[in-house]
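For this view, one protein chain was removed and the others were kept in their places.
Let's look at chain A:
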Amino acid sequence: MIAKFTVAERQWSLVLLVLTALAGLAMAALGAGDAMGVHGFIVLIVSLGLIFVVGGGLFAPEPTEDRRRAYYDDPIKLGLVLAMVWAVIGMGVGDWVAWMLAYPEARFDAAWSSFGRVRPVHTTGVIFGFGGNALIATSMHVMQRTSRARMAGQVSPWFVIIGYNLFVVMAVSGYLMGVTQSKEYAEAEWYADIWLVIVWVTYFVLYIRTLARRNEPHIYVANWYYLAFILVVAVLHIINNLAMPASLTAAKSYSLFSGVQDAMTQWWYGHNAVAFFLTAGFLGMLYYYLPKRANRPIYSYRLSILSFWGITFFYIWVGSHHLHYTALPHWVQTLGMTFSVMLLVPSWASAGNALMTLNGAWHKVRDDATLRFMFVAAVFYGLSTFEGSFLAIRPVNSLSHYTDWTVAHVHAGAMGWVALITFGAIYAAVPMIWRRETMYSWKLVEWHFWLALAGTMIYVFAMWNSGIVQGLMWRTYNEAGTLQYSFVDTLVAMHPYYIARAIGGLLFLTGAVVGSYNIWMTIREVGHEAKARDVPTDSEAGEPAVPVAE
């Protein structure tokens, strides 16, 4: 890693690291006795470790080759490995909290291990740890290949990936210590949020500078989606996390907004985290790896335009469907519901475009589990966007809201769509990035595929059942005109479904562990393959970056 830096870049990295080490030291000293102090120590230790690494290679000979003639894939490797590490951690914790809901004593006798503190470790671990690392790493792969240009930066890609993971570590360790803003999917406290803004702006600058270097006249569709992901997530993150710290030397802060405005801002954020993190970003992934793997051009350029702008424009309106029948004004609820239903058009346009792309390659879907991951992901994307529009209809929502039906919907999207497209993309990307002939074992990819699919189905069906059962029990009246069931009655009815859900999650987790082993063995055991043409070129010279229609 350091051998590929020029001496100036090594010095520049050292300056950066000394600055972060000082920031960590200040946090550790001033925040002593508070969670902020612990986070300061984490920042300090990570910075010192990296100073050691960079300092150790400071006087190594400079690289002699022309770096612009090769793609820069080393940071991507770190991102992909970290994505799999977070997958196992996040899904492992998720399955643990699932068992906790069936057997509440399945925990340690310590404050940090209660459901309320561990649950955000699961959500942040899978969404931001697994999903975020996969998005950043694949975006660095896609931006270079579709632009036929090397990434515009030698130090900044490392800063983005390491800095981003530092944010996730601060967030997750904070929850266990009781540090949380309580805003779902935005629980991290103010200093971690500020740090993420710095990382994110660097990421955007890296992306836009790489696009500026491109040797293709057009910006490929996948990049539109990655750009939307980066830009809108930045806006959402900044506005929803506006808060007043109680003290600059402690973690606790209070949201700038209160009550109904806070609720609307939170779910504007929350649902657009679904839209621009969990949908737009992963559609970017789909638009590159699916046509590449199938070796088929994207079915329709027009559908791509329609779905991209449809998603970008419609999604932002729909957050208020999380607040049906609440104290949120009726007109905002109605707008959210209306746009949620309209959103089905661009969503299905994307899913349809992906599936139609596979026409002529169905034999590959049958034979190649990697492509099958992406195919099933597109199917789940279509199904869960349909379900999402359906659940956003006010009377349907009266039954589903507050129940496990929402949990079923989220996991159909998160496991069936987001995780499956990610696993497909990672299995496609690992041999390309490490320059291996193939994955270590195609049989293990098959195993992973079926474990993941079975786990998702069991999970989603269990939660559909428990959600609808609970929703119906809550509203059942007896002949005397009073409520038939107490809350505890509904809790007892949930128990078998909670066990089934935890088993489904366990299968899914097992798949992720199998996948991690397979990736590790690919890196360690499989022989190199020199891919002569995988270098930046101007567009006339090389083969097309993605398959094109004749």
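Rule of thumb we're sticking to: contacts are C-beta pairs under 8 Å (C-beta built on N, C-alpha and C of every residue); 3 or more make two chains touch, one makes a residue touch a chain; residues count from 1.
Methods note: contacts and distances are computed from a predicted model.
**Q** Which one, "Dihydroorotate dehydrogenase (Fumarate)", "Cytochrome-c oxidase, cbb3-type subunit II", "General L-amino acid transport system ATP-binding protein" or "Acyl carrier protein", is the UniProt name for the chain you do not see?
**A** Of the names offered in "Dihydroorotate dehydrogenase (Fumarate)", "Cytochrome-c oxidase, cbb3-type subunit II", "General L-amino acid transport system ATP-binding protein" or "Acyl carrier protein", the absent chain's UniProt record gives "Cytochrome-c oxidase, cbb3-type subunit II".
**Q** Hey, which of A:45, A:235 or A:548 is the one touching the hidden chain?
**A** Hidden-chain contact among the options goes to A:235.
**Q** Which candidate, A:254, A:450 or A:520, sits in contact with the chain we can't see?
**A** Residue touching the chain left out of view: A:254.
**Q** May I ask which residue of A:316, A:345, A:396 or A:469 touches the chain that does not appear here?
**A** Among A:316, A:345, A:396 or A:469, only A:316 touches the chain that is not shown.
**Q** Tell me which residue among A:227, A:361, A:374 or A:392 touches the hidden chain in the full complex.
**A** A:227
**Q** Out of A:11, A:295, A:359 or A:398, which touches the unshown chain?
**A** Result: among the candidates, A:398 touches the missing chain.
**Q** Of A:9, A:262 or A:534, which one is in contact with the hidden chain?
**A** A:262
**Q** Counting contacts across the full complex, list the positions on chain A that touch the omitted chain.
**A** 100-102, 104, 107, 111, 114-117, 119-120, 175, 178-184, 208, 211-212, 217-219, 224, 227-228, 231-232, 235, 244-247, 250, 252-266, 268, 272, 276, 302, 305, 309, 312-320, 322-329, 332, 335-336, 339, 398, 401-403, 406-407, 474-475, 477, 482-483, 487-488, 491-492
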